[in-house]
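With one protein chain removed, the remaining protein chains of the complex are shown where they sit.
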Amino acid sequence: MKRVLKRLIPVLLMAVVLLAGCTPTEESDTPPESKLKESGDVYNLYSGEITTINYLVTSTTAEFSVAANAVDCLVEYDHLGIVRPALAESWEVSDDGLVWTFKIREGVKWYTYQGEEYADVTAQDWVDAARYLLNPDNASATANIFYSVVENAEEYYNGEIDDFEQVGVKARDTYTLEYTLKQPVPYFLSMLTYCPFMPANGKFLEEVGDQFGTDHTNILYCGAYILTEWRHQDERIYEKNENYWDADNIHIKKIVSRYNKEASTLAPEMFLRGEITGATIPTASLDEWMDDPEKSKMVRPAETSFYSYWYTFNFDPHFPDEYEPENWKIAVNNKNFRKAIFHGLDRISALLTLDPYEPERMLSNTISPKNFVAAGGKDYTMIGDLAKWTTGDSFDPDLALEYRDNAKAELEGKAKFPIKVMMPYNTSGTQWANEAQVVEQQLESLLGEDFIDIIPVGFPPTGFLNATRRAGNYALQNCNWGPDYADPETYTEPFYPDGTYNWPEKATDPAYFLEDGRTVYQKMVDDAKAEVIDIERRYELFAAAEAYVIEEAWVIPFRVGGGGYVATKLEPFASPYAPFGVSSLQYKGQIVMEEPMGMEEYKAAQAKWEKDRTAALEAEAAAGR
Amino acid sequence: MSQKELQVIQAIEDEALFTFAEFDPEAAERVGYSDYSYWGSTLKIFFKNKTVIFFLILMASLILFATIQPYLPNQKSSTKIHVSPVTGHPLQNQEPSKEHWFGTNVIGQDLWARIWSGTRTSLLIAIIVGIWEVCFGIFIGAIWGYVRQLDAFMTEAYNVINNIPTTILLMLLAYILRPSFRTMVIAMCATGWLGMARFVRNQIVIIRDREYNLASRCLGTPTSRIITKNLLPYLVSVIVMRIALSIPGTIGWEVFLTYIGLGLPIDTPSLGNLLNEGRQVMMAPALRYQLIFPAVVLSVITISFYVLGNAFADASDPRNHY
Partner (left out) sequence: MLKYSLKRLLQSLITVFIVITLVFLLMRLLPEEGYFGDGYDKLTPEQRENILRKFGLLDPWYVQLKNFYSSLLKGDLGKSIIYRPDVPVIDIIKLKIPYSMTFGLAAIAVSLLFGLSMGIHTARNKGRFWDKIWSGYVVFINAVPAAVYLLFIQLYITGLKYKGRSIFPMLFNRHNPRSWILPLISMSLGGIAGYALWMRRYMVDQLNQDYIRLARAKGMSEKQIMVKHVMRNAFVPMAQYLPASILLTISGSIYIESLYSIPGMGGLLVDVIQRQDNVMVQALVLIYSSLGIWGLFLGDLLMAIFDPRIRLEKKEGAR
């Protein structure tokens, strides 16, 4: 019987095909062209449980990654980093750059976690979200991002005005939203992809009160996915929102994330056992994976982030007498001394504690990372004097020794040698402690123990930055900063007077100051900030200021965040690319491949992506956007 | 009863029927004499056990080796990062070899040297904490047990302190004093004595009203002699046992504190730190040696102390003497 059936099946199938061919249907000549790609589901492990999904309050990446997939923004980035319409179909700016008007996409709806329709998405949702955000009782951690640009928002937040009508966000009609800014903000569109500019239904906000975002049942969904299940420290399940306005670009149907505190150790093994879709490969076991012919085919580099790390010299030391702060003050104000360490630090050795395989990938020669922003088809780090640093390497032992000898000669009789360099690190993890030990031994053996004495000092994670950097309780420290918006201005904040990083305004070198009391650096930044129309000019000015910080060796640019290695079936370069905001956290456009990508394939894909991106940026520039 | 004694009784009969007898050490000695020696018997039984001899030798050689290891020829520093002469970069994750007997860790430090340095650190912490536990714990425990008026108050205080999570105290201490060897010792001393005090108190409560103590007191034995001759021999043996057992306990505790992120800074090798470092690479079979070596050394140490402590407790129990 079975055999008969087997033989019959092809015949039957043929019959069906023939019949279908014969039946005249309307679609027959234009078959529905679905862009939907084949994709498996995602299974992964995570170790840090999120505390809330209230996207109007949190500023933690892991937490707004839920909102990134659950709620859409006005605009979004595509996989090449080009801004595309999302919930806003189109927009226009007034000539003075102050009023932005958005046409909201019609027919998009809010859904509950059970997939039931709740309401339409309208312009009023952005106004209601802003009202919630600017209510100081809600203690939003991102309100400042909003009120730093929108008219009257800061006054409302601080209680100086009571009338919300005066705040520069308005629903002109059901589908027309209007933002009025304090001053022209050339990077405003990039800000719109961050949580404080996400919509929220006002009626629902009122309904759930202070429980908004406490779990998956207490938010509404208008994005690509619905969080159908969230059991705290257990699992999270996302399912595709079939009614999503751009459903054709959502290929992954289901994402199941399981919690495990030891995820980083267990995930690689579980990946090999085929239980999960992807895993980060810890630094320590990387060699093991790379040496194994089978496993090495599955490992590829992970994307780096836009967090930027630099070793920072402190000009205003406030550390205990045992580390000789006065002596440090004399030494740090000597440019040759700073340059000796600047050129003496073997960053690759230090980076080997993070990436033993290809440390160069995480190296950063500037304060703003590469591929952060571009103007006129040119990457920001290649503009003006920054290009010199971007293409070179600060580590140069011969140059370092030359500067050391100069510093010794200049400081002779003024400072006591060896100069004690107090270098704090956070004891919560092992990597930083390891890095501190490597840096100490490398610098001391190059520059001589009679020149510097680097003293790594461990501080507990409890109140770490307040005890070290912010208190000026360090001589040399690895500090970091992440961008708040897509503009080079964001990376100037640490060094601008009143920052809490290294207080260059307290330096004694008279060449750093102008007659009007400002520092030279301050003037350079002020001038750049004032240029809001000509973006190319603006970037040139910022690049000059950044090159100044590096040239004067206030910091030693070190690395970018992220990076590392992953073994994953998720396709790289398919997800939205953005230096800032929530777009890059979306699963939109991604697929789960049959097999993970290896190193070579990845490199090829990366080269192709970079080519595509350059072309896309040039096309954008040509279109005058 | 001799004739003479009868006469004495006769003589005082008129004055009073009973008077307190003067304490006469000689007489006491004569009555209590036997050729039994508590410590002699204890040690005899202790050393008769072959397992004990084995672990004693093992432990002694471990401690001896850990102590003299840095002074032996060809030993490496536990913190020096070994650099490859070819590439100029650290020699990371080198498997055990002639040069590095136990291999190197993730940043190229010699694991052999780190294990012995870690053993010294952990043992030193354990011994300091152990001694403190004994001194302070016994002192508090003795007062608690002997002074009846204080019992209710001390019990209450014990309940309170015992119920405050150690993590809070440790976090505060680490925050105020910064993570270091000193902080670790202070943190462990701050709470470690509690168990000892309770233990001593319970022992004293049990023993102080035993019949033989009652008898001693009736015979007019001074309190100091009751404590030194009646109470202490009993207590000393259990206390020595507690110290022996507190060492594996303290090491286990250090491992736990490191596990929850409140341990020593990583540039001070300790068994807890080494284990934690090893744990992070355990999923790579080729690197598992970084977990196995410290785990084995740690287990040998804790097991030796544990076995010896228990064997000593058995040996020192007078019921096992013959």
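Per-chain numbering from 1; labels A and B assigned in written order.
Methods note: contacts are C-beta pairs under 8 Å (C-beta built on N, C-alpha and C of every residue); 3 or more make two chains touch, one makes a residue touch a chain.
Keep in mind it's a predicted model, so treat the numbers as computed, not measured.
Across the entire complex, the residue among B:129, B:171 or B:184 in touch with the chain not shown is B:171.
Check B:37, B:67, B:223 or B:299 against the missing chain and you find that the one touching it is B:299.
Touching the omitted chain from subunit B are residues 151, 155-156, 158-160, 163-165, 167-169, 171-172, 175, 198, 202, 205, 248, 251-252, 255-256, 259-261, 275, 279, 282-283, 291, 295, 298-299, 302-303, 305-307, 310. Think of the hidden chain as still there; on subunit A it touches residues 51-52, 54, 57, 59-60, 136-141, 143-144, 157-158, 210-211, 214-215, 231-234, 258-262, 266, 269-270, 273, 275, 461-467, 481, 484, 500.
In this text, only the chains that are shown with their structure count from here on.
Centre-to-centre spacing of subunit A and subunit B amounts to 51 Å, using the average Cα coordinate of each chain. Those residues of subunit A lying in contact with subunit B across their complex are 264-266, 268-269, 282-285, 287-289, 291, 346, 348-349, 352-353, 356, 427-428, 430, 433-434, 436-438, 441, 456-463. Residue ranges of subunit B in contact with subunit A, taken from their complex: 79-81, 88-90, 92-93, 106-107, 109, 171, 174-175, 178-180, 261-262, 265-267, 276-277, 279-287.
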